[in-house]
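Before anything else, here's the structure in question.
In this view, the complex is presented without one of its protein chains, the others remaining in place.
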Amino acid sequence: MKALKTKYDLFKQKTYIVIYGSNTFAGRLFDLALLGVILLSVLLVMLESIEKLDAKYHTFIVVSEWIITVFFSIEYALRILCNKRPLKYVFSFYGIVDLISILPMYLSFFVPGSRMLSVIRALRLLRLFGILNLVHFTGQESQLKLAIKASRTKIIVFIYFILVVSILLGAIMYVIEGPESGFTSIPVSIYWCIVTLTTVGYGDIAPVTTLGQVIAAFIMIMGYGIIAVPTGIVTAEFANAKRNTPDMDGKRKCPSCTTIIYNEDSRYCHHCGEKLTNG
Amino acid sequence: MKALKTKYDLFKQKTYIVIYGSNTFAGRLFDLALLGVILLSVLLVMLESIEKLDAKYHTFIVVSEWIITVFFSIEYALRILCNKRPLKYVFSFYGIVDLISILPMYLSFFVPGSRMLSVIRALRLLRLFGILNLVHFTGQESQLKLAIKASRTKIIVFIYFILVVSILLGAIMYVIEGPESGFTSIPVSIYWCIVTLTTVGYGDIAPVTTLGQVIAAFIMIMGYGIIAVPTGIVTAEFANAKRNTPDMDGKRKCPSCTTIIYNEDSRYCHHCGEKLTNG
Amino acid sequence: MKALKTKYDLFKQKTYIVIYGSNTFAGRLFDLALLGVILLSVLLVMLESIEKLDAKYHTFIVVSEWIITVFFSIEYALRILCNKRPLKYVFSFYGIVDLISILPMYLSFFVPGSRMLSVIRALRLLRLFGILNLVHFTGQESQLKLAIKASRTKIIVFIYFILVVSILLGAIMYVIEGPESGFTSIPVSIYWCIVTLTTVGYGDIAPVTTLGQVIAAFIMIMGYGIIAVPTGIVTAEFANAKRNTPDMDGKRKCPSCTTIIYNEDSRYCHHCGEKLTNG
Partner (left out) sequence: MKALKTKYDLFKQKTYIVIYGSNTFAGRLFDLALLGVILLSVLLVMLESIEKLDAKYHTFIVVSEWIITVFFSIEYALRILCNKRPLKYVFSFYGIVDLISILPMYLSFFVPGSRMLSVIRALRLLRLFGILNLVHFTGQESQLKLAIKASRTKIIVFIYFILVVSILLGAIMYVIEGPESGFTSIPVSIYWCIVTLTTVGYGDIAPVTTLGQVIAAFIMIMGYGIIAVPTGIVTAEFANAKRNTPDMDGKRKCPSCTTIIYNEDSRYCHHCGEKLTNG
């Protein structure tokens, strides 16, 4: 009995290394294979949405999707089984994504058409970052995360401001242009205003009256000017993140504790207090 | 009589704290409730503009708008009454916005259709900044304001330049393309030129002749190049504002020479070599 | 005779101060009036191009344009007369603009329709910079000029690269999509490619085949990535120009020669060699 338990523990441990780790050859192979299957699965949902292909290969696509779903279900079960803290996984970002990646297929027994939702599996593709992260991306990604996190609040303030302006301008354009030019209601006008401010400019709705065109031109130039603001925010944060985690080339090292001295003007090591010599 | 006056003074003081302040629970609640009502009011004007909904719920919408307008009128009156310097409020940005938020509804007795203008209430949503400002946004917003203010002049110079160029290019395109391609007049051509330079590109008007397309391509590439200018201006100002108001939160100072220690890991002051204690 | 000459010299000198200067009240007034007339003149050409208005007010517009042209001609003559080095003015940027602003009207006697070209007067609006420059814009504009000048070469290299890529991608799209989807020839495909790369996106030509849409998506994402390059170039130059011509607030001055000390670490005045005390 005890031997069996040990064997089971060993199995759990090995599975853990293969599924969660990516240092061993088996772990790396599993990660890549999983990524391939996810990609295939997303591709299948895409193909199914193309009517012509669905008509021809419907059975093949559905069967393939079921095979993949069963594979994902087993993987999900193993991830829970071999984990020492299964609940932590279940409620993590990837735990939730993994679950809602398999649910839609089973749901399709009861709710027909819900199978399309399994496209949410695309989110599992983000695992690629996790895989690469461990090898040689750490510096790059953390810098990206840092800059995005630091500029988040300012960007939200900015978007709120844009939304209030869009409501106002949208209403004004609705009054000026009216339903004949496609500005059928204030919400539609706000939609048009956002399309214009963000410089997307579909052209499905476009001002026709002279006054409308003048205001539209004003909105565009404003949008042109304010497109600079989020860019400015993020860039400043990036430059900041870069400055705080700088490249190592040509930096002095403390002769006593080998800490890298970032500040060129430092006269004492900030780590051990040793006096530094220049250059 | 004196007691009554004191009571009234007390009421004024209490009202002031509730309406203008946001440190007390009541003040905070009032601010949030007000924001909710403003949002509701803007939503109502939007819904009214959707013909299908207006036909069905016209009476409900109009009555709701009147209730909100009366509520806003009382709020406006209280804001003037309880303020020690009522005129300062009346002629402030929010004072004017508050007034023209209620006027259109009363005007609608005399000028039918003017009720739509009450969408200007959307501007009252900007109060959210005021509310949050007092709590934890100060640093972020002042940085935003600083950068925008510093780059304003340069942006205006830039926009003036763009406008002059647009007039010239618009006229040239009008001569080349002519009314058959949609370039019906120089003002319309200028409108098209702005649509193109800002990379909005509706496509309601588009060059058809070869020469017109060549010039259009030239305008686009130019626009591509100059979109960089406002971005560059704002970013440089942001980086500058950032450098001049560094995030001081939780930074340590050297106890011996009061130099600010930016590096969180430092154990010794980089300027005088003094041992640091942890923050 | 001598008195007359002196009188004429005095007249020349006075005229010079009024026309070229903007420090005196008369000079400032003249500048503003001139700007007003230029604006009016540009507006007239615009209005003339609107068929409806031209039909109604044709005589009025033409007469007004002639009056303005005569006024501009006199101004041009005076600018040459009162200038000590008339040739320098004639061949300067504004000298040439001033001349070709009046030529089209006189040309219209011989070449009907050339009157439209007088819209080139819009370029005279750039004089506004000259007027403001002398008062309080100097710092701002020179910074703008510096950054644009420094990034010019890099931007041109970049645009050349974009053009080569556009030719290649345009030809590929022409082969894939063909004339049925609007890609009627390689030049038109290149035009479409530039429209897409610059994110203008008129939609007058759009890919229809699956392969065409995939390549278009690839071009867009590429364009999205490379829109960053000119922005990055200009921003870096701006930040650089800013660093080299910094704001004066809180800077030390040399106690001996009052030169502003930009470098915070300087120990000696870079102008007179005086030893500096710290801040």
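For reference, chains read A, B and C in written order, and residue numbers begin at 1 within each chain.
Here, a residue touches a chain if its C-beta (ideal position, glycine included) is under 8 Å from a C-beta of that chain, and two chains touch if they have at least 3 such contacts.
Small disclaimer: the values here were computed from a predicted structure and weren't measured.
Considering A:I19, A:V45 or A:I102, the position touching the chain not shown turns out to be A:V45 (whole complex). The hidden chain makes contact, of the residues A:T69, A:N83, A:T199 or A:Q213, with A:T199. Taking the complete complex into account, B:T199 is the one of B:T199, B:Q213 or B:N240 that touches the chain left out. Touch with the hidden chain on the side of chain C covers residues 153-154, 157-158, 160-161, 164, 167-168, 171, 174-175, 179, 184-187, 190, 196, 199-203, 206, 210, 213-214, 216-217, 220-221, 223-225, 227-229, 231-233, 235-236, 239-240, 244, 262-263, 265-273, 275. Counting over the whole complex, chain B has residues 199-203, 231, 235 touching the chain that is not drawn.
Remark: the residues of chain A touching the chain excluded from display are 42, 45-46, 49-51, 116-117, 119-120, 122-123, 125-126, 128-129, 137, 140-141, 143-144, 147-148, 151, 155, 159, 162-163, 187-188, 190-191, 194-195, 197-204, 227, 230-231, 233-235, 237-239, 241-242, 247.
By our rule, only the chains that are shown with their structure count from here on.
Per-chain Cα centroids separate chain B from chain C by 30 Å.
Chain contacts: chain A has residues 199-203, 231, 235 touching two or more partner chains.
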